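Structure record follows, encoded as structure tokens.
Other chains dropped; remaining ones untouched in position.
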Amino acid sequence: MDLTQGRSYLAIPGPSVMPEAVLRAMHRAAPNIYEGELIDLTYGLIPDLKMVAGTRHHVAIYIGNGHAAWEAALANVISRGEKVLVPASGRFGYGWSEIAEGLGAQTQIIDFGRQSPIDSERVADALAADTGHEIKAVLAVHVDTSTSARSDIAALRKAMDAVGHPALLMVDCIASLGCDRFEMDAWGVDVMVAASQKGLMVPPGLGFVFFNDKAAAVRESMPRVSRYWDWTPRANPEFYYQLFCGTAPTHHIYGLRAALDMIKAEGLEHIWARHEILARAIWAAVEAWGQDGPMRLNMADPAHRSHAVTSLHLGAPHGTVLRRWTQDQAGLTLGIGLGMSTDADPAGDGYFRFGHMGHVNAQMILGLLATVQSGLVALSIPHGPGGIEAASAVIAGA
Amino acid sequence: MDLTQGRSYLAIPGPSVMPEAVLRAMHRAAPNIYEGELIDLTYGLIPDLKMVAGTRHHVAIYIGNGHAAWEAALANVISRGEKVLVPASGRFGYGWSEIAEGLGAQTQIIDFGRQSPIDSERVADALAADTGHEIKAVLAVHVDTSTSARSDIAALRKAMDAVGHPALLMVDCIASLGCDRFEMDAWGVDVMVAASQKGLMVPPGLGFVFFNDKAAAVRESMPRVSRYWDWTPRANPEFYYQLFCGTAPTHHIYGLRAALDMIKAEGLEHIWARHEILARAIWAAVEAWGQDGPMRLNMADPAHRSHAVTSLHLGAPHGTVLRRWTQDQAGLTLGIGLGMSTDADPAGDGYFRFGHMGHVNAQMILGLLATVQSGLVALSIPHGPGGIEAASAVIAGA
């Protein structure tokens, strides 16, 4: 029976659940974009964004989604014909690589499969082999939303340094910023891209490119950067209009202000800890179910699992069937499996994902898990007992 | 650790969870209150309200809460010095009785305690003893929000008829309308009172008094009814301004319109069935926990339990301690125990309540239950295993 008539819960890996305060802040008349309160309000976002990114360097804000941020970042430092190295831990590594190709770059991919993070040593080996230093940048995805693999970015930097390769380290934190610990400067990241609709809890529509002075110098050496993508005037505007290369995204600015206020009020360390505990609760439940049934976390090693998104395997077609049940019977929308198709499962129906990024608390995650368990029961999918008890234990012990 | 930073869940027995569509409808400029769209829109609410109440008779809408509706209903049919019989199954029976006393009525209370519904036979006995027919009305609470006792109103009517007493049957459906099955005309109810903030899913601020022709005739015989409470012009206005005895509650009207649209779209029978299944899931979990621990449903007999609110006993101070844990650690706000104090527990800390009325679906209730279970674990409160499994089974089997 359809038991969905209540507050729906969208637990996909982005867009995430929008806080009431964010939506309320966006429900307003348009402001003047040339003078007045919007100007100071926008400039006030900058230090807070940098705090979230762990950088004292630069940020350019783009009206756009994550793909826009990908292209923006590349457009500032990679010219046609130049080479990038892409260690891929899932679909989104390939996605960024395709954007690089679209800009005319040569791409060298190291594929770590669908169940492993980036292996820094193999990246280092590839760089070491590049004795001519043709590789201009390494494009790494911190958390690949498709596999939920989380890679060790600090280790990657160390490995790059160990072989003395000058390539830029460019990192996609779209699925991890504001969820998983990330420290741009401390970890030696040169360029980082993010977007509004995940850990930052704002509707899709803003992309962010953070970059340090080394990256800024590379951009200065570029023969040409398109006006719209050029990060220089955006990050160091002479006048406000340059910040967004034209009309400002007025309503998103108010939403982002509200979201950053929430982040500052909770504190970044607390936010990271909250995401970790909720992720551990999820893992505990799934592992209990998997004791006597087919459900598996896609990432075997907890050290390499995202705290913001979890990819799960249930076997085709059960992944999709379970998603349909939670949505059509219980009011819970889970994420589709992405980039996980195989010959035996061309549609990827064996996989599904939980998004648990940003505005998520214990009662939401426990509701998600208990609903999934109800679906397993309803669909007669075998599963071990004690899933919720295991999750409860994690949360109770926090 | 505080894991509350996410979407809060208010699971108290009113106000209930407000649907997005209702809040959105209320976020608007004020309309003209003398002409224009508001007029037709308001009149259009009437048949839908009657449908929800199961009556083809009359309804008067008041700007007010449930207490206002209580007083309004009484003010139309009870004069100073007249007598009412109040079979009480909890605090709210007493509450209505106090309102009657405030209007100068004599009240005769039959107290059925805090764990029993109204016993129709005892009411019939009292009426039979009233050979002079001094009792002008029986004031019955369908679902008493404090105890979560649900009484059999149809049976009460039959018992009243069996003794041939002419008293009006007045029923408080504040906590049940739009949740538990209620059929005003079919069950022979003369006057029914309700409010906006529970099953009707609209912010507090509207009270409703439904009445049939018998009650209308009683009102006509009243020596005086205050202008504000008089239901006659409200229910049968010559002009719009009379509908609300003055300025209309403009924004609530839009909210109520949205809520009634949702109710019609789902269908009342489906809504009742949804509430029943979700209530059964709650009962199943609590009963499992109670197998090896102190938690108890306040109402032992499922036939007498509300489908909209559940009162629980955990023993002082655990009821309150658990509530604090779910709110401060998990983002779930439960209802306080109300009207359940004893000498040993003067503050009523042994009790707490779940509200599950209106805009509630499976994932919400499962989240509520799994959160409560986590609290029990965190607080080392003994409880039997399998609570969530039992709830899952109910929902999976629906």
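Annotations
The first chain written gets the first letter, and so on, giving A and B; residue counts start at 1 in each chain.
Everything that follows uses one rule, which is that contacts are C-beta pairs under 8 Å (C-beta built on N, C-alpha and C of every residue); 3 or more make two chains touch, one makes a residue touch a chain.
Here the structure is a predicted model, which is why all the values come from computation and not from measurement.
Taken as a whole, the complex in this structure file is built from 4 copies of one protein sequence, with 2 shown in place.
Quick note on the criterion: only the chains that are shown with their structure count from here on.
Centre-to-centre, using mean CA coordinates, chain A is 45 Å away from chain B.
The touching residues of chain A, when paired with chain B in their complex, are 1-9, 17, 19-20, 27, 262, 266, 270-271, 273-274, 277-278, 326, 329-332, 359-364, 366-371, 373-375, 377-378, 385, 388-389, 391-393, 395-398.
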